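Left out: one protein chain. Kept in place: all the others.
This part shows chain A:
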Amino acid sequence: MNESKSNLERVRAIIRSQYFWGIVAIFLLLLINLIKDPSYLNLSYNPTTGAFVGNIIDILRAAAPILMIAVGVCLVIATGGIDLSVGSVMVVSGAVTMEFLSAANQPDSIGAAALAILLALLLSTVLGLVNGVLVAFVGLQPFITTLVMMLAGRGIAKVITEGQNTSATNEPVRWIANGYAFGLPVVFLIAVAVIVVVSIVVRKSALGLMIEAIGIDPKASRLAGLNRRGLLLTVYAISGLLAGIAGIFATASVMTVDVSRTGYQLELDAILAVVIGGTSLAGGKFSIGGAVIGALLIATLDKTVLFLGVPSSATPAFKAIVIIALCLLSSERVRSLFRQRRLTTPLTPKETVPS
């Protein structure tokens, strides 16, 4: 950021930044795909639908829900909290959408679609608010609060659909997930728009700074006059809302909500995306750009595993290996090996004063 830095230093700073390795990993994965199939990155234009077609587009489409929850979780983690409930909020949101549409009078109208989406987003925000109230006003640990919400959320979804995997038909909702605008998938455009709005709100106002302040030291931030409770409430509500959007994305592509599998373990994907992006789980700093890269990496990884023909049951193992490799690459110990021991600051204080 510093203008006076020389180019070399700037390059070094980029390499040292956590999400640099995320970008490297994305390119490595794409390279692996390219070696397997040299035409992997080809994009073709389909003039009848007015859309680009290609694997990259598929990756972007698949990344949209992960992007949404990753950004939400990123903000929550910045306050020193954690949101484990995003996957469950997704399935609740999907269940509301599908259940409303299948029961609507004119299931194929735009009005029904708008109402369903509004209802789903409202309920998701309410669930986020419940998390926020429990964390900010009741003072529960975020871990436990959202753990409870994660358990209960899936139950709520099952109650909404009465345990069924509800399907519905609605062209406008389907279009959101499968349609194209300006040649790109609508989901991805919506996701980008939401992220841009969130980034501007957070980074162009003091909101981001205040969120980080809470994460660094809640007591100090309160003494500095920050409305800690209000901010926490806002952050958890935003996370719930974004998870609700992700839930609509995830269910609209197949127009079915699978109460036991929609959003299953996606909270873990979201957290991984955030951490890959360089946001410390300890809170106090966040990088939305990093979370975006993390989410893209996970989407790329999912598609690569499919493309390489690895059985999809093995995806978690593959993911784990990539994640472990990333963690190792970004750890000081390994990096200092690369830096030929120029930097000798120890990570932790050594044994001190024996007597």
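One rule holds in what follows: contacts are C-beta pairs under 8 Å (C-beta built on N, C-alpha and C of every residue); 3 or more make two chains touch, one makes a residue touch a chain; residues count from 1.
Rule of thumb we're sticking to: contacts and distances are computed from a predicted model.
> Assign the chain not included in the display its UniProt protein name, restricting the answer to "RsbT antagonist protein RsbS", "Sugar ABC transporter permease", "Response regulator" or "Fe(3+) dicitrate-binding periplasmic protein".
The UniProt record for the chain left out of view names it "Sugar ABC transporter permease".
> Which residue, A:V11, A:A114, A:L151 or A:L209, contacts the hidden chain when the whole complex is considered?
The single option touching the absent chain is A:L151.
> One chain is left out of this view; which of A:L43, A:A181, A:L308 or A:L328 touches it in the full complex?
If we include the chain that is not displayed, A:L328 is the one touching it.
> Spell out the interface residues on chain A facing the chain that's missing from view.
Its contact residues with the unshown chain are 82, 134, 138-141, 143-145, 147-152, 154-156, 158-159, 162-163, 268, 271-272, 275, 280-282, 311, 313-321, 323-324, 327-328, 331-334, 347-349, 351-352, 354.
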